[in-house]
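Below: one structure in structure tokens.
Only one protein chain is missing from this complex, and each of the others stays in its spot.
Presenting chain A:
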Amino acid sequence: MATEESASVMDDYEMLISTTDVELLKRAWRNEKAAPEILQFESSLVQRIKEQIELAEQNEEIFEANNIEPLTVSLYQMDLDRTQFLLRSYLRVRLQKIEKYLFYVLKTDEYLNRLSKQEQMFARRCTDDLGSHLDETVLAKLPDNYRSILKQSITSEEDDMGTRSSLNLFYFSFFFMCLNIIAIYYVCL
């Protein structure tokens, strides 16, 4: 395991020189989609990608002004579209996970810290909206003991409502095994 890790540090270093941000984002997106729990938000990567997208959009305007060949412009547009898709999909998968494990994420510091500022805001507003909606429609009409959105009843010792991320060893090891196979394969190429 230790040798693997040092090898991966070396790889990381070599990758850093040759890997584009799009490649990194693609990896983050793939990991995020495959992992059952929410992963650390790649804030600096997302920031860099956003800047590059903005730059590409500005370039596009310059192309149009300078009468660059339409073929070239359309190719640049395709590249831009692909990057935007990746970024959107990455952000969307995370939002889906936050919505699904809303209460659990908010309750657990470890997960909460993995979210970006905006995502934390989203999670809090989501909880507020959901809470007030459930309050108005159902909870306010129930007897006092059953009014919490987090507990089955007032006698529950801990919060026992809401979904938590279905974590367990095998789930993980399997996903990462799949990913490792992919990784190994790429190295072989």
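Heads up, the rule we're going with is that contacts are C-beta pairs under 8 Å (C-beta built on N, C-alpha and C of every residue); 3 or more make two chains touch, one makes a residue touch a chain; residues count from 1.
Here is the rule we use: contacts and distances are computed from a predicted model.
For the omitted chain of this complex, the UniProt record lists the protein as "DNA replication complex GINS protein PSF2", which is one of "Ribosomal RNA-processing protein 44", "Sporulation-specific protein SPO7", "LSM2-LSM8 complex subunit LSM8" or "DNA replication complex GINS protein PSF2".
Summary of contacts with the chain left out: across A:Arg27, A:Lys107 or A:Arg147, the touching residue is A:Arg27. Among A:Gln47, A:Gln96, A:Asn113 or A:Ser153, the one in contact with the hidden chain is A:Gln96. Residues 8, 20-23, 26-27, 30-31, 33-37, 39, 49, 52-53, 56, 69, 71-72, 74-76, 78-80, 82-83, 85, 89, 93, 96-97, 100, 166-186, 188-189 are the ones on chain A that touch the missing chain.
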